[in-house]
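With one protein chain held back, the other chains of the complex are shown just where they sit.
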Amino acid sequence: MKYIEEFRDGDLARRIATRIRAEARPERSYNLMEFCGGHTHAISRYGIKDLLPGNVNMIHGPGCPVCVLPIGRIDNAIELATSHSAIVCTYADTMRVPASNGLSLMKAKARGADIRMVYSATDALRIAQDNPAREVVFFAIGFETTTPPTAIIIRQAQALGLTNFTVFCNHVLTPAAITHILESPEVRELGIVPLDGFIGPAHVSTVIGSQPYEYFAEEYQRPVVIAGFEPLDVMQAILMLVRQLNEGRAEVENEFTRAVTREGNEKAKSLVADVFELRRSFEWRGLGEVPYSALRIKETYAAFDAERRFGIAYRSVADNKACECGAILRGVKKPTDCKVFGTVCTPENPIGSCMVSSEGACAAHYTYGRFKDIEVRAA
Amino acid sequence: MTKGRSDYVRPVDFKHGRVDMTHGGGGRAMAQLIEELFARAFSNEWLAQGNDNALFTVPAGRMVMATDSHVVSPLEFPGGDIGCLAVHGTINDVAMAGARPLYLAAGFILEEGFPLATLKRIVESMAAASREAGVPVITGDTKVVEQGKGDGLFITTTGIGVVPPGVEISGDRARAGDCILVSGTIGDHGVAIMSLRENLTFETTIRSDTAALHGLVAAMVDAVPTIRCLRDPTRGGLGTTLNEFARQSGVGMLIHESKIPVRAEVNAACEFLGLDPLYVANEGKLIAICPPEDADRLLGAMRTHPLGAGAAIIGEVVADAHGFVQMETSFGGRRVVDWLTGEQLPRIC
Partner (left out) sequence: MCLALPARVVELLPASEGTIDLGGVRKRISLELVTDVQPGDYVIVHVGYALQKLDPAEAERTLALFAESGLTDGTA
């Protein structure tokens, strides 16, 4: 697979690792947050941590749209299927997230709710066309990467004059989340979470471009390097961040130049701007209310807004008391700091969102890395 | 002798007919379906007798029995269908004890409204698989459930076989130092199925690898009677089977990603959907564990057989009280290959 395998070459990885070790100054630590869940997944799956020197620490950020989806919103989605008999179309990622009353979308489906997994937003539109007598709701989640397809289907629904199709919009924004983390007391005042730099999201950036990150680099004096998803991209980005920190620079650099430009995808951005507007505030699981961090459907497309059509009332649901997902999402704690990690909370029985999504910090660590917590000797 | 009008019985309409409740009612309709479809397709002396049971002589020695229920959807897929899958699956379970499969029994649960044309196609495919494998279906059962209470067709097959003397193959026999082998490319069946699932359609030339492995097993046991473990990695894939062995035997394992054979297209399809080929189902492959000094000979025997042409040694058993299955990635790091959590679902994130 071209443009994939070359970026997974083990020999090149070791070379870059040697470089990082050579350039990372022993007297300081480098605390880098990879914002994006896809990067968390890559770091775990390829064992990148093994290749880094001890003073380069990777902190897992909240860039996992499933992990930050509040329980209350999943309850709403389930409600749409159960109380309103709608066909709820969703990406498979949300199916197992635990919601209230011991339910999840998957469990609700097992009890007879018409919940269908789709690979693409277009599939939801097709289901609406194939079932004119039923209400069809598309459970839209995701960051800026996933938002343009939702914008497209809403416009298509309008062009087709569909009357049975709506979207339950839960799209969230990356820059707002990064700001929120940088503004958090632990980072800003207390300095408990040393955060020296960011690995910027790959595919979000293909849409929004590298320009939006210039604000953080400037305002918070932290370097940002946008990295592709393959392990070599991640390693190169780490090297670039180490260099910036050594040289006292705080700039936005782009490692993923093969797909990211400064402006991003203008067509996608304008389609999104046509259909969506900012919500004043939105609850993020683990982060609380974050201002101007999420989107809702504009008045012009009100006919396709599930929240308006079904009068959905949002109820905030607190996380399980033992759950440390909030702290983990903010990079304040590690999965192994959570008392229920690996015991009560496992991928089979997830208590919190960090364990459900395969790129949540806890799931990634459990699936790929937990054997390192225990010493294993090969015969 | 001329047949009177009253003796005329209209043959089953396999072109346009559908299963209805009478086909499971135990009366004439059911007898007719059994005679015109099942008995005719499977065609052997036991079914010809028309009893509710089959009589055979038990050979001397140890016997093995296995059973499998098949609920696959879609019923027909590139490379096979639920019928041949049902035959292969149970033959393989029996063979994994090192046994020679002798006979099969098959139970069918049909959903009211199921097209008879499809049923005929599937039963004939099943019969062909059984004939080709040399393992007859000697007895069976048919039931019909109301529409909405079944997924079209469920098949349960039970098989028995005889284990040659001196053969001791079981999942709890792996020991530190043993070698781990796989008989060919992994992930083919699961991807072939997924490519037909609603909303996941992509065009691919991947076909299910469904096959009866008893011939391959016989050749393997012949060459290396000291084989410790055998299993076919069906649901849950290679990753799950290795974890099963590790737990049963109280050992750990270390496998090498670069040695695991995977077709390029299976890799690509898994990338698309965010799936891990290690956990994707196989229906015509097996995993073998043997003492290290016999590994090369075993590999040679496997590669000589058509169903083992792509065989490879993928790793070794290690001492590990925690029973972790570890993998050295092509990238150069190490990761754990854990138990599969529920069913692997495609992801967008």
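Each chain carries a letter (A and B) given by its place in the written order, and its residues are counted from 1.
In this text, contacts are C-beta pairs under 8 Å (C-beta built on N, C-alpha and C of every residue); 3 or more make two chains touch, one makes a residue touch a chain.
These numbers were taken from a predicted model, which means no experiment stands behind them.
Only one residue in the set B:T204, B:T226 or B:S330 touches the chain that does not appear here, and it is B:T204.
Touching the missing chain, out of A:H203, A:R279, A:R296 or A:K372, is residue A:H203. Across B:V19, B:I82 or B:C349, the residue that sits in touch with the chain not pictured is B:C349.
Residue in contact with the omitted chain (choice from A:P149, A:P212 or A:G352): A:P149.
Per the touch definition above, the residue from A:G38, A:G72, A:G197 or A:G286 contacting the chain not shown is A:G38.
In the full complex, chain B touches the omitted chain through residues 201-205, 264-265, 267-269, 271-272, 274, 347-349.
Although one chain is not displayed, its contacts with chain A can still be listed: residues 1-4, 6-7, 9, 12, 14-16, 18-19, 22-23, 36-38, 63-65, 91, 119-123, 142-143, 145-146, 148-149, 152, 201-204, 206-207, 228-229, 232-233, 236, 239, 255-260, 265, 267-268, 271, 359.
The rule is short, and it goes like this: only the chains that are shown with their structure count from here on.
Taken together, the chain A residues at the contact with chain B in this complex read 1, 4, 8, 10, 13-14, 37-38, 44-48, 50-51, 64-66, 91-93, 95-96, 116-120, 123, 142, 146, 231, 346-348, 357-359, 366-371, 374, 376-379. Contacts from chain B toward chain A in the complex involve residues 176-177, 199-200, 252, 254, 264, 267-268, 271, 273-274, 318-320, 322, 324, 326, 329-336, 338, 341-342, 345-349.
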